[in-house]
Each structure stands twice: as C-alpha cells, then as structure tokens.
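One protein chain omitted, others in place.
Here is subunit A:
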Amino acid sequence: MRIVYRVLGYLIAALVAVQAAAVAYGFFSLGKYIEGGGSIDQAAMNNPNFTFPGVEGLAVHGMFGTMVVPGVALLFLIVGIITQVTTKIRGALLWSVITLVVTVVQVALGLGAHSVPQLGMLHGIVALGLFAVAFMAAHRIGRASAPTTVEAAPARSAEPVAG
C-alpha cells in the first residue's frame, strides 16, 4: 500500500506537469495557426471537426483537468485512508486529503476562469502548489519509517513487566 500511495502521489504531480505542458503547447499552437493566416471564432471552436496542429493540447488539458486528475486524486484519498491504517505513518491520510482539496480548488478555479478570466491567474499558481503537495505527500511516505509501532512492540515484550 505504501508503494501504491507513493505511485499515486507522484502520478498526480506528473499529471500537473502534463497539464501545464498540454495547455502551453495548445496555446502556442493556436498562436502559430493564427500567425499562419488561420482564424477562429466561437463557431469554429465548437466544431467537432475543427482542428489545427496542436489543438489536442487544449483538448487534453480540458479532459484531464475535469476527469483524470480529480479521479486520481479521489483514488489517492481512498488509498490514503487504507495506507494510514495499515502502515500508521503519520500524516499519510492528511496529505492525501490536502492533495484532494487542492485538486478541487484547482478544478473550480479552472472552470470559474471561463467566466472570470482573472481566476486563471490563481489557476496557474495553485497548479504549482498542487504539484508540491502531491510530490511531498509521496516523498514523505518514502522517507517515513513505519517502525514507530514495530520498534515499540519488541521493546515492550523484551522488558520485564514491573510488578
């Protein structure tokens, strides 16, 4: 379970990196398309057959952001619950909860930015925060020594019970 926890934590961090890469790629591709003489309006944006090279970056960002990352974060929470119980590593559950909360905030900012673009600024910054939180959650588990309880047990049984 520790391994699953770490994998999911690092995966979320990696997905944040993917999101950043995808949206930047998509945006620059859009710029190149327009520089090359292309144009785009609402009708084009919503045409399922409309493409320009690199449009998949924007599509991936939207799809991953609304489905994949929240899904993995939810899974991370469930694994966090199980990990906390089976390994007793302090903070395992807490950090998975924090990661989920930051994910929810990040998704909400992303959706809200469609109406209030200024929220997009926060969306960019919270992405860095989410990367950090998920990375640290996974990293802590790797460094944490589970034997906080395992050490105590032999000590207890080795010690003679005082009267």
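Rule of thumb we're sticking to: contacts are C-beta pairs under 8 Å (C-beta built on N, C-alpha and C of every residue); 3 or more make two chains touch, one makes a residue touch a chain; residues count from 1.
Quick note on the criterion: contacts and distances are computed from a predicted model.
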Absent chain [UniProt protein name; select from "PTS sorbitol transporter subunit IIC", "NADH-quinone oxidoreductase subunit J", "tRNA N6-adenosine threonylcarbamoyltransferase" or "FtsP/CotA-like multicopper oxidase with cupredoxin domain"]
"FtsP/CotA-like multicopper oxidase with cupredoxin domain"
For the full complex, which residue in A:Leu8, A:Ala22, A:Leu77 or A:Leu130 touches the chain that was left out?
A:Leu77
Given A:Val7, A:Ala21 or A:Met45, the one touching the chain that is not displayed
A:Met45
Positions on subunit A where the hidden chain makes contact:
38-52, 66-67, 70-71, 74, 77-78, 81-82, 84-85, 107, 111-112, 114-115, 161
